[in-house]
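Handing you a structure now.
One protein chain is absent from this view; the other protein chains keep their places.
Note that the chains are named A and B in the order they appear, and that numbering of residues resets to 1 at the start of each chain.
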Amino acid sequence: MAGVAPQNSGPLPQELELPGGKTGFRNWLDRNAWRDIIIAVPYIWLILFFVAPFIIIIAMSLAQSVIAQPPFRFDETWPYVTFENFERLFSDYVYLRGYLTSLRNALIATALCLLLGYPMALGIARAKGVWRNILLLLVILPFWTSFLLRVYAWMGMMGSNSWFNRGLTSLINVFLPAASEINSVPMMNSNFAVILVVVYSYLPFMILPLFANLEKLDFTLNEAAMDLGSKPMTVFRDVTLPLSIPGIVAGCLLVFIPATGELVIPSLVGNAGDPMIGRVINDEFSLNRHWPMASAIAVALLMLLVVPIMLYNRMQERAAEGAK
Amino acid sequence: MGIENTGKAWETPKTEPFIRIENVTKKFSDFIAVNNVSLDIYKGELFALLGGSGCGKTTLLRMLSGFESPTEGRVWIDGQDMTSVPPYERPVNMMFQSYALFPHMTVEQNVGYGLKHEKLTKAQRQDRVKQMLDLVQLSQFAGRKPHQLSGGQRQRVALARALAKQPKVLLLDEPLGALDKKLREHTQFEIMNIQEKTGITFVVVTHDQEEAMTLSTRIAVMDRGIIRQTGTPTEIYEFPKTKFVADFIGSINQFAGTVKSVTKDKAVVACADWAGEITVDRDASVAVGQNVSVAVRPEKISISKKAPAKTLNAIEGKVIDLGYFGKDSLYRVKLPSSALVRVNRVNDQRGRETERVAQWEDKVWLAFEPSAAILLKD
Partner (left out) sequence: MRQRSTFLFSVLCFGFAFFYIPIISMIVYSFNKSRLATVWGGFSVEWYFKLFKNAQIINAATLSLEIAVISATFATILGTMAGMALARFSRFRGRTFFSGLVSAPLIMPEVITGVSLLLLFVFMERYFGWPAKRGFTTVTIAHTTFALSYVAVIIQSRLLSMDVSLEEAAMDLGSKPWQVLFDVTLPIIAPAMIAGWLLAFTISLDDVVITNFTTGPGATTLPILIWGKVKLGVTPDINALATIIVLVVSIGVGLAGYLMYRSEKKRERDIQMALAANK
């Protein structure tokens, strides 16, 4: 239990620092056993199944691909590893384009989620009594139903024969000259579809942190600002918006980070010719069985996302500190 | 059992202290919460630790209960060294500021919780719980959950729970803090009664000086980790030893000055603020030429429009503020030196505003007896 041995505790009141005294197993069992076990068990689990895989994936990204079982190999001689996968990452346009498509789609989707999610969160936060709970439940409900099925529901909507597509087509044709009328809107298998479904699937992740933030805001601040002569729009700009920045950042990170690495959505509704990076990793891994290359792409993706992930973790930490 | 101990044990040199805090220091990283405190508390006392927030009183209490261990020093209870004994093995129980009633247990289960760990039969346990609930008059609420009780009832459950184990010492952390004003006075007397009935030594932490004064046999005034003065409420109020204690307890007027002359039982102090000399009862150790402060409680200064017969410690000033509190009034009087003096006067006569002793802008005479003033050395 060396890794988790308690140090002298600090000035936090919730720390139970029991006076020392007798030593030995019995004493440990009585006083600190629960503490050590509670820390050590999940710690060891996470090191085994979260840290170890990362070390392996980093090692794998430095291996050579071979057609064999397993499909990789390390050099027998120094330096044992190769950087050729990372070199290819930058030289082969397929990968660079994958990253760029992912970042672009994720950014656009995040922005749209914010645009739609913010007023929704504000509306729910301002709703009265039971309505607030009902609306909140309505946001959470799709979040609890299957993610895959939510993507699937849109596949049904976007197909060229669907009522939605046909309705949209007739609507567009109203504005088009008769000669250039279209038969259907080409929605499926495009980055448009990917962005639409990402927005649809991740919207609750934007609304929920925003709601949690907006709900806590003291409405008397708005009243004070209005009392001091501000119009509602000015109050929003000067009071509500600045105070909700933590919620905005949390919501954007919760959408942006997973959306960048999204696999299911681009696989089902995306353009195979311009895939997002998650799909590239999957194809490299499962179709090409090029494990080292897939690992290198994943490691690079992680590097790309490490700043927003750290930012998110920091925010979580600070929120926890605040709750104390 | 409590009766013979309610004598002034602290004045009898041979009495062994029941709780002995010996040169205790507690550091949190760089912050010194309690700084080399030594304190003796005697059996059957209702002792109060009084001070503002962050003065170290709660840390001291937590070291008595065992939730913190001293960085240096020792804690003894009933002749046993408790310094390294964990909370669950100490003969000490605590009533928490938040009451800390277990929300998932009924009143009965809450009170009986501590008895689980004692070697009692089921009947004995039930008996004790009943006895405790009777003591705090909550028998009819035995089956309720804490959230079904009012604040005052919860406070009594917390008290009963802490008493059920018949501890040697009961610690009370801001026992009246969460109660409204009306309920406070009642509860105060209830705590005193229970202490008397059980004879258990009570140690109370409070920031409320009135609470400390009415409840306790003795008070330790704490400030920045140090005990500034220990004494009975009367001693603390009437005979504060330092400016801090004088200022912290109640309100007080202080006039800085220099000792001009000393007689057998009086000292004369020249004060610029008072624009003259003040004669006070002499403290044993003042010498001519020493810088001192003369401190007088507002209620010990008389106020009238007519000049007093004796001119000793009398001065004329002007009322610049008047606060009417119903039972008494507070006057703020400006002296010729432009120093402000606070004077309290009980409104012992019924009357209209115009019938008051003095009004705004009135010229008034202030005076006090030499025995009313306290000499404080700088």
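Keep this in mind: a contact is a pair of C-beta atoms (placed from the backbone, for glycine too) under 8 Å apart; a residue touches a chain by one contact, two chains touch by 3 or more.
Because the structure is predicted, anything quoted here is derived from the model rather than measured.
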- Selected residue (touches chain absent from view) among A:46, A:66 or A:224: A:46
- Contacting the left-out chain in the complete assembly, out of B:147, B:264, B:310 or B:352: B:147
- Note on the structure: Of A:66, A:138 or A:245, the residue that touches the missing chain is A:138
- Task: Mind listing the subunit B residues that contact the chain we can't see here?
- Result: 65-67, 86-89, 92-94, 96-98, 100, 102-104, 113-114, 116-118, 144-145, 147-150, 152-153, 161-162, 165
- Missing-chain contacts on subunit A, rising order, are 3-10, 12-16, 18, 30-35, 37-39, 41-43, 45-47, 49-54, 56-57, 60, 70, 116-117, 119-120, 122-124, 126, 133, 135, 137-142, 144-157, 159, 161-164, 200, 203, 232-233, 236, 253-254, 257-258, 260-264, 267-268, 278, 281-282, 285, 291, 294-295, 298, 301-302, 305, 309, 312-313, 316-317, 320, 323-324
